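First, the structure itself, so that you have it in front of you.
Shown here: the complex without one of its protein chains, the others still in place.
Note that the chains take the letters A, B and C in the order they are written out, and that residue 1 is the start of every chain.
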């Protein structure tokens, strides 16, 4: 069976696992107060070119979104996101569970535009009844997006400029950030993110870790952030588990190095699909490839390949996703191409 | 100054006020356990042809929506509503504040369609990842809608049928129900509502009362509904205030009788606007009239007429709303027509 | 049947009702933007000697507590209250429903002490793990308390001093404030309250109004308070209903004048109970009288007098409450005394 179902099918990258093994019996304080967390934070600050950043480690993506957003918003505010944003659609209402609305914008290939955002803000404040509405309190984007696309630096600068004009913190969900940083179309560096966003997270779960996401507040975290993390059940007693992993991922640029395999394998697959005449759902520059397949064809693949259902196209066609990761063997991609 | 800003500019209808005066010094138990509440409930059950209905009185519209919806939904569910529904847009996130998402459908003149609802449900359950999403747990519609339009009986029957197929309670916001019942296009009676909806509310604030909305659960209210009303700060100690008013409104069909004036005055205004060549935003069969006006013209009216801003049409035009009520003098409408 | 069950058995004080009648057909803007609300606010500011106060009108007591507390607290904070405080026990979890904990202190006759409060704060900040706990974010007291007792000015000054030392806003629930202001033991004026508290509310529902409570922020209300009021379903469309009533209550000192009857009748009853040898649960200086009664005796009163169950004392005795109000006829008290 070939696995292209997602980018979290394996355990940790061997280097990460090695550090967990080496440090396993060392004794360290709990709740992220250990030296590995400290070291990892320092390395992340350096990688972001942001020596003043506040860095925290959380366990998973939905958790990170819910904790960060609910810690920043005032209670009468909501978070602005693309209609297809992960927080809008695929987190079981985690944001609403904390009392906040997701205010949606139109999207194109998973991205919002500065223009739409500015228009939304103007309409909001231009509406005389806006005090009866949810105030936009921050902006959420994902990079890469849920469909693998990337913001250009220019797009990000424009969005950031609108955010600053309206004093809206800009939050970037980087669940797959590594795969965006090493894409052939990569135009945005981690330093750019740190400069343009107010908070973003560097995804570990999908990029080499057993679990874990590193949240970077480029200015200062909200007061008593740790208490809010605890209040949402997200504070690990054995915080070292996250510190050790991110310390490894940010040693010798491992995070970016291991990301390349995901992009290389995925791009090879995408090129092959194009050459074979398949219709792409969109052209992805990262590790998730979306293609329109005949249902008949999908039945043939059953039992041989695992992929994700994306959406129904018509009676006879379905959009499916093939995802690769740091761990995907190139031979698996070649085997998959052979079957298509 | 002519008031067409809204339908809650005056106090109570004189008959309602009279009953408040007559009963003022009588002593009655609190929390809705008084004989006036009992009597009003009985009359409402009769008016709905629904002798088994559970009736409760709440104070205002947003409160009623928040209490009813948060009492019916399970915590992993959201409420399906039109993108323009009052709960989606104009209640400051009251639904999200209780932890629930508003799942939006497209709308046409403020109405959703059975077809779109069925499509939404099929897509939801057809999506293999739907367990990662907010489950649709009930449906909210308003009748009349926020823009004064009405569902036909056929439309309502179709929506109700989809709801029953998916076991989705159907909730109808009747903030302006009276004005819908007596419209020249009225096709839906209170008995129809009781038959097709699982819960609806009969608006008092906008139809003759000082305050108050009557919630009708056509089957049975959720267990411990009163405790949940209290939990949301919506339980009146002096519940008689609502009971006395609704008892008056449902004596000798007062509720519908007084509604007619609103519709008559509004329709007269709408006809006049059409005759004068104004562009209507849409054609309304009830008490709210929406018209496109030149900004210049609006400036002339300033200080003479109060109306509501609805939305910006273009640089030089604005959509405004004129609302009438049970209390609007026909002379005021004539005076307004004279100015336009 | 004699009614001593509560202090909200009748409608409005005749003067209040008169103003509602007189203004009934006037047209006024909604949402508290009407001239009656403005006038009432001005009069309340004057009565408090607090010209800069922000005044808002809400509908009922639990609602007011939930809205004020949830608008002031940060999300990691709770409200400190007496174990017997209304918000702790009798509001169906309205505070918790908004996501906040009620942190309880011991009480004596319904009152907390500055000493216990200071001790609580010291213990909290002295605990090295306090970042894993709910931060105390404000203090709630009721005056009169739930059992009719009153804070002395000295007690209130001490509590206020502790609050200011720890930057804890002090909130006073004045559901029955009028009855506290005119008690023979009254030591605290409305001006004292405005000086010592950060926010308090002046109860209308139990003191002459059909409904309504006036919230006084002695400094400034939280930003976007109106939106939060709406978000909790507490914003009245026909806000004039509250404005007109409070305008009447604060004209010619009506609020205090009508409060006297409640205290006079209650104190007469309490003296009679003492003279007849009944054991008082506590000695109340206001309008609620608590007495230990034999269950046998209570059975005899059934069908003749309505009172409230307070708590079970032992197998044969029960603590009951007799409440009076601005509306209680002295003859009713005399009739009750005759029966006891």
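General observations
Throughout what follows, a residue touches a chain if its C-beta (ideal position, glycine included) is under 8 Å from a C-beta of that chain, and two chains touch if they have at least 3 such contacts.
What you see is a predicted model, and the numbers here were worked out from it, not measured in a lab.
For the omitted chain, the shown partners it touches in the full complex are A, B, C.
Only one residue from A:118, A:161, A:211 or A:282 touches the chain missing from this view: A:211. The chain omitted from view is touched by exactly one of C:3, C:36, C:57 or C:76, namely C:76. Touch with the chain omitted from the figure is made, among B:21, B:226 or B:298, by B:226.
Within the full complex, the residue among C:132, C:164, C:276 or C:304 touching the omitted chain is C:132. Note that of C:90, C:164 or C:276, the residue touching the chain absent from this view is C:90. Listed for chain C, the residues touching the missing chain in the whole complex are 75-76, 78, 89-93, 96-102, 123, 126-129, 131-134, 309, 311-312. Chain B meets the missing chain through residues 70-71, 74-76, 99, 131-132, 135, 223-224, 226-228, 230-231. Although one chain is not displayed, its contacts with chain A can still be listed: residues 1, 3, 5-6, 8-12, 14, 17, 20-21, 23-30, 59-67, 91-94, 97-98, 205-206, 210-211, 227-228, 230-238, 240-241, 306, 327.
As a convention for this text, only the chains that are shown with their structure count from here on.
With respect to chain C, maximal separation of chain centres occurs for A (centres as means of Cα atoms).
We define each chain's centre as the mean of its Cα atoms; on that basis chain A and chain B are separated by 41 Å. Touching of two or more other chains is recorded for residues 75-76, 99, 131-132 of chain A.
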